[in-house]
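Every protein chain of the complex appears in place save one, which is left out.
So, chain A:
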Amino acid sequence: MAQRGDPPRLRQYVAVRARLVGSGLVVGLLLGGLGMAGWTFYTGDAQSSEATVFALGALVFGFGLLGWSGSILAGRGIEAMQEHMGTRSNWTERDSRRAMARLCGGGGGIMVGTSIVAVLL
């Protein structure tokens, strides 16, 4: 995390990324917690609810992580290919990376939210 004495650019760099992942994390926490509580209320089995909701969170987290690294690995190439082929698309590597980071945070949030509610139940 950025410290008080850090140069402003680094602090800004970390803050932007933390906000991006953090917003996803908060939404994920809510979704995970509510999903776990709702599923348990519906099925009456906390253990199987935890398994299902946690696994869904891991799935979202995994896809987010794959998408994020995939965007970094191949994003510029895809942009160049689109430009080369003359296709009109608004897809950019930056947008994809940001969206995937948010998805990653969301998946992580679901996992954490589910675990917290599972402990409380």
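Quick note on the criterion: contacts are C-beta pairs under 8 Å (C-beta built on N, C-alpha and C of every residue); 3 or more make two chains touch, one makes a residue touch a chain; residues count from 1.
Here is the rule we use: contacts and distances are computed from a predicted model.
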Chain not present in the shown complex, as UniProt names it (candidates "Nickel import system ATP-binding protein NikD", "Dipeptide ABC transporter permease", "Glutamyl-tRNA(Gln) amidotransferase subunit E" or "Tetrahydromethanopterin S-methyltransferase subunit D"): "Dipeptide ABC transporter permease"
Listed residues A:Val21, A:Ala37 or A:Met111, member touching the removed chain: A:Met111
Residues of chain A in contact with the chain not shown: 50-52, 54-59, 61-66, 68-70, 72-73, 77, 107, 111-112, 114-115, 118-119
